[in-house]
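Shown here: the complex without one of its protein chains, the others still in place.
As written, the chains take the letters A and B, and residue 1 is the first residue of each chain.
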Amino acid sequence: MSTSYTLENIRKEKATMQLLWIGMVSICMFFAGLTSLVFVDNMEIPSESDWFLYSTVIVLFSSLVYLIVSRNIKRDKPVSFLIFMVFILGLIFTYCQFQGWSDMRNNYGIIFTGENPETGQATPKEHSYFYAITVAHFAHLIFGLIALFITFFNALRNKYSSKKFLGIKLAGTYWHFLTILWVYIYLFINYT
Amino acid sequence: MIYLLIGGLLFLAIVTFVQIIRVSELLSKIRNKDVNEVTENDNNIQGKILLVVGFGFLVFVIWQIVAWKHLILPPASSLHGVEIDSLMNTTMMLILVVFFITSIILFFFGFKYRGIKGRKAFFYAHNNKLEIVWTIVPAIVLSGLIVSGLKVWDSTMNVTSENSQIIELHSRQFQWAARYAGEDNILGKHDFRLIDRATNPLSLDKGDKYTIDDKITNEVHLVVGKPVMLKFRSDDVIHSAYIPHFRVQMNCVPGVRTQFGFTPTKTTQEMREDPQIIRQMQELNDRIDAMSLIEKTVFLDENFAKTVDDLPLKFDYQLLCNKICGSAHYNMKMKFVVETQEEFDTWIAQQKEVGGLVLTKK
Partner (left out) sequence: MSDHHHKETFITKYIFSQDHKMIAKQFLLTGIFMALVGMLMSAMFRVQLANPGETSILYNLMPSNWMDPDTGALLQDKYLALVTMHGTILVFWVLTAGLSGTFANFLIPLQIGARDMASGFINMLSYWFFFAATVVLIYSIYVPSGPASAGWTIYPPLSAEASYIEGSGLGMTLWLVSITLFIVGSLLGGLNYIVTILNLRTKGMSMKRLPLTIWALFVTAILGVLSFPVLLSCGLLLVFDRSFGTSFYLSDLIIGGEAAHHIGGSPILFEHLFWFLGHPEVYIILLPALGMTSEVISVNTRKPIFGYQAMVLSLLAIGFLSFIVWGHHMFMTGMNPFLGSVFAFTTLLIAIPSAIKVFNYLTTLWRGNIRFTPAMLFAIAMVSTFITGGLTGLILGNAPLDINVHDTYFVVGHFHIVMGLSAIYGMLAGVYHWFPKMYGRMMNKNLGYLHFWGTFICAYGVFFPMHFLGLAGLPRRYYANPVDMGQITDINDIITFFALAGAVIQFIFVFNFFYSIFRGSPASKNPWKANTLEWTTPVERIHGNWPGDLPEVHRWAYDYSKPGAEEDYIPQNVPLKEGESEH
């Protein structure tokens, strides 16, 4: 293997990371488009359920764990269990989200669409909006979970080393991005 | 006829290019040369064609201006419209001057510098002075346009409804209705949930005391020289109220209130005596005259809801819908009449009050 080939490889790795970064910029624009609505219209988004606080804590914790993953792989320490842990935390986050949505629906009467059975009033768009933005985040999270699972699977098969861990970097960057995105959305729905 | 034309064109085109290809291929074989190489001769011919067609286009533009000048809208019939027109004329003159100068340079350079074998082009990569000049000059001209534009925009859009007659324009697929605010000049409330196509098509709140003296009409009469404030409402999709002769346009958006205030300055009668309008109507009436009786009847009925007895047609202000709103979008219009105070008073007195229609006045 010649040096130029490795060089080309390094450049390709850099390019792949950049692909992800620009993709994330794109996703940011998608959410910017959604959030701009609130500022144009001065909406007040509901955020009653406590479950979303729990999910925020869990997703932050999962990101911390992933930081350890990144540190370990650079020193060739085992990572597969930690990645699995992040994946499980991701599933718990998912559980919290679903609990939160059903909590909002059942206990606070905040529904996505349809008529309020008591008042007969149509759902205000603030309520629909709450579901739109949280579910949109969840849709992006599914890809994060898939990425984590593939990374975990590859880590089990010892595919990564301190010299070659692009997969771990990619999955991690995206996962941290999802965390930041969720924290943003959480603050956003709470403070508007 | 048009199909014959299309067919002929198609046939000619196919014959032409098959022949051209054949001939050029044969020629290239004879000369043992690549047929598709651009030669000096090509440069010469194409450069000349560019000059001729380019200038032909400029002549075509001038011809259009001369031939169709009378078809464009006559000078505005409203106060703010006069300002818009004057800015429009300035901008248009500027645009035409720049258009002719740059186009002439473009076509002329193309012709003048058509390639000659052995000549070397002038290596001229940049000249900062020149580039700064043509950054700054457009910037200055544009600032002039922007400043005067914003002035006109400001005075046009920031009109208060004090002293104005208030009229609501209600739009739905595919018709307009007008509601005069009545003697109190205050429109009664409305709520779309009160809709009843048969008895309350404008979903008015009949309990509101301001509603009682409102008057619903299917054409709008305005008093010349008296400011009017149009308030727009839509029942279904976005419509746009466009009254070109007044230079008035505003969207009617369901759920959003929009308005436009202006002052008409020419009565319908005065417009009918305007030479440009007379010429436009003359051409329209000539066109109708050329039709057979059946064609005339259908044409008048479909487009004007009129009969042959109403000929020749006379000018009227029209409100057009200018935002795509469905199948009959093109036919959604309403008549506007501008008249003197006396004429208006007579007309408005004949219109029934909402209260009189449905409720009894206290």
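Rule of thumb we're sticking to: contacts are C-beta pairs under 8 Å (C-beta built on N, C-alpha and C of every residue); 3 or more make two chains touch, one makes a residue touch a chain.
As the structure is a prediction and not an experimental result, all values here were calculated from the model.
Colleague: Which shown chains does the hidden chain touch?
Modeller: Result for the missing chain's touching partners among shown chains: A, B.
Colleague: Which one touches the absent chain: B:Gln64, B:Asn163, B:Asn218 or B:Thr346?
Modeller: Final answer for the missing-chain contact: B:Gln64.
Colleague: Going by the touch rule given at the top, which residues of chain A touch the chain that is not shown?
Modeller: Residues 11-12, 14-16, 18-19, 22-23, 25-27, 29-34, 36-37, 40-41, 112-115, 121-125, 128-129, 132, 136 of chain A touch the chain absent from view.
Simple rule for what comes next: only the chains that are shown with their structure count from here on.
Colleague: Hey, how far is the Cα centre of chain A from the one of chain B, in Å?
Modeller: 50
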